[in-house]
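Data first, discussion second: the structure below is written as structure tokens.
A protein chain is absent from this complex, but the other protein chains hold their places.
Each chain gets a letter, A and B, in the order it is written, and its residues are counted from 1.
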Amino acid sequence: MTIKLDFRTKLFMTIVLSYVMVLGNIQVKYFLQALIISVIPIVLLINTKHTRVAIIGMATLVFVYGADRFLMKLEYSPLVAILLILVMVVKKILPAFLMGKYTILTSNVGESIYSLKKMKCPDEIAIPLTVMVRFFYAARIDYSQIKKAMRLRGLTLKKLIKSPILLFEYRLVPLLMCLSKTADDLTVSAMTKGLAVNQKRTSISESRIGGIDCIFFVIMVWAIYLYIRGKYA
Amino acid sequence: MLSLQNLVLKFDGESILENINLNFKPGEVTVITGHSGTGKSSLLKVINGIIPEYDCGDVKGDVLYKDKSLLGMSILERSKFISTVFQNPKTQFYCINSTDELAFQLENRCIERNLILDKIHYYSDVLDSKDLLDKNIFELSGGEKQLIAITASGISENEIILLDEPSSSLDYESIKNLKRAIIELKKRNKIIILVEHRLFYLKDIVDKLCVIENKTFKEYTKEYFSDDFFERVSEKHNLRNFNEIFKSDFLNRQYEKVDMLQKNTPSNFANRSITCLHFKKTYDKNTIFDFSVSFNNGINFIIGQNGVGKSTFINLLMGTMKGKGEVFYKGEKLKKRYENIFAVMQDVNYQLFTESVWQELGTVTKQDDLKNEALRKVHLFNKKEMHPSSLSGGEKQRLLLAMSMVSQKPIIVFDEPTSGLCKMQMDILIGFLNQMVEQGKTIIIITHDFEFIKQCDGAIYEFTK
Partner (left out) sequence: MSKRLEVKDLINIGLFSVLGFVFMMIGSFLAMVPVLMPFVPLAQGILVGPVNMLYSTKIKKRGMVFIQSLLIALVYVAMGHGPWALLTAVIAGVIAEVILKSGGYTDVNKARLAFSIAPLCTIGNWLPIFISRNEYVKQMLEQGYNQEFIDKMLSVMPNWIIVVMAIGGIIGAYIGCSIGMAFLKKHFKKAGMEK
């Protein structure tokens, strides 16, 4: 069975993980619980068949927990210090990153915006957010076309590496010209389809908080509880 | 009924259109044509309100719909009864998912969810776009994107549907779908106004033909229509052909069918200019092609259905994509292919980098006399200080032609060079192609435009599977 979470739940989980796991001392005080919480995003990723990301995440997790133990035993040297800082930072940030990755991989734009709208998100945020994803795709396509065209014109990396600003210019300026034009066309097109700011709108997307959302909500509350207990009790 | 009354359009005080009087009735298809830059698209923009609300322009006269003037209305108000399908299929989408895009207009009108879904279901069925539902629009072809746009205009149930050169980047199959969709909308009593250069697909659905010329228009109504009439009109106004051209019209030309999955090497490669040997490309374990092909000096057209792998082949030929295969030019193996091939791609906007027409040429050659000569040839000499991006589409293409002329590269590749060109621009293009052949260049052109092939001499290669 595939778990389907509401966008709001995913966002909430990402924020809780990025706060609790980074600021708290759960990893030290409640080692087992910390591991369980860290594994949640990986379970979700496996559940939605993003196996590759899940494996990479799991491997990194195992590696940093192992490396932490190992490095603590070593004598001090600047290299060890840097590595230690790196390891502990990754250890704390990783769960949130994986959760974020999960959010991005599994959310569809229409549903996410609808969810945000339910949280009374104004159009000033919702409209740019919608087109951001669209422009992200457009920029990728445009950029690869420009790179191809440059190569065919002999404007290769090798030739231009001596003048990096020129290289930057040749790549950036046509991209901005194209995207700027796309933004104009898109504006006109959206206006002729009746888009206006802060009008009442319906949506064909469905999103509601269901039972499964509540379960994850409770797990997050548990994480917050551990955070508070670990810090102040 | 929609009517334009004594319409005058001015940009910066200079008039573009003068005294346009036109009536559009429900259930009628009106085709507006004429050379590039005559203000055809601007006329549509006046109707849907983009001029003057978004683009600057001075509108005089009146636009009446059901006896009410539209000129005081905003784009938003007009969107309740006017839909527009734009020229560029890539830039008119607001959503990423095709079903979301179809629902977009009705969502904005605050229509209930189930009703929207019903309408999407109904119109995607009628307009034959069912297979395109719930897809990522960025992964659809140009033709499929345009079909989504026209389905969206159907779903809106607006009475007026404007189409701005909808066929300009489509292949024959997609144009057929477009035509079918227009017929369905016509049956539903819509006022349909098309601005178009390519006319062959409209011959049997057009009710009124308007040619814009010298700031004013000529109107031809259905009573006059006959084969003979269409021929005379296209002759008189130098328009593109109203008759569909078929592959069978090319039987007297050099015509080769190339099977893209046939591995063995034909024997007639010896004397040819370019040979592509053992070209192979696989994608996700599927073989896209695995074959050899060779081209003569002069012009070579590559035709074939969408998705057969023409673009992939060309990319591999130019060396902009990884894959197996060797390229020989006059018996010698080309090591760095892009150093021998100049490409004019479909979207010319990606191919201009510098701050002026003159400097753009400077990236190809340093010899000033060559540059001047080439600019005179393509009629851009008086624009040499201008920024390439400020040129019109046709001019940008001519700038690229000038570059290909001065470059020392012997092979020139074109991808759909006639998309968006009017008859006159097409004739100019053909003239330049012939000049390049005289220079001894080998030209390879991917195109869906049979009219262009008919007007221009050259060998034809049909890629099949």
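Keep this in mind: a residue touches a chain if its C-beta (ideal position, glycine included) is under 8 Å from a C-beta of that chain, and two chains touch if they have at least 3 such contacts.
Source: prediction; values computed, not measured.
Visitor: Please pick, from A:45, A:64, A:186 or A:204, the residue that touches the omitted chain in the full complex.
Guide: A:186
Visitor: For the full complex, which residue in A:53, A:160, A:196 or A:219 touches the chain that was left out?
Guide: Considering all chains, including the one not shown, the answer is A:196.
Visitor: For the chain not shown, which residue from A:3, A:43, A:104 or A:141 touches it across the whole complex?
Guide: Considering all chains, including the one not shown, the answer is A:104.
Visitor: Among A:15, A:53, A:67 or A:160, which one is in touch with the chain left out?
Guide: A:15
Visitor: When the complex is taken as a whole, what residues of subunit A touch the one chain not shown?
Guide: Touch set of subunit A with respect to the missing chain: 11, 14-15, 17-19, 22-25, 28, 76, 78, 81-82, 84-86, 88-89, 92-93, 95-101, 103-104, 123-125, 127-132, 134-136, 139, 165, 168-169, 172-173, 176-177, 179-180, 182-183, 186-187, 190-191, 195-197.
Visitor: Just checking the interface: what residues of subunit B touch the absent partner chain?
Guide: 54, 355-356, 386-390
Note that in this section only the chains that are shown with their structure count from here on.
Visitor: In the complex of these two chains, what residues of subunit A are touching subunit B?
Guide: Residues in contact with subunit B: 108-110, 130-131, 133-134, 137-138, 141-142, 145-146, 148-155, 169-170, 173-174, 177-178, 181-182, 185-196, 199-206.
Visitor: Going by the contact rule set out above, which residues of subunit B touch subunit A in the complex?
Guide: So the residues of subunit B in touch with subunit A come to 48-50, 53-54, 75-76, 78-80, 82-84, 86, 88, 90-97, 99-100, 103-113, 116-117, 120, 138, 152, 156, 315, 318, 320, 338-339, 341-343, 345, 347, 349-354, 363-364, 389.
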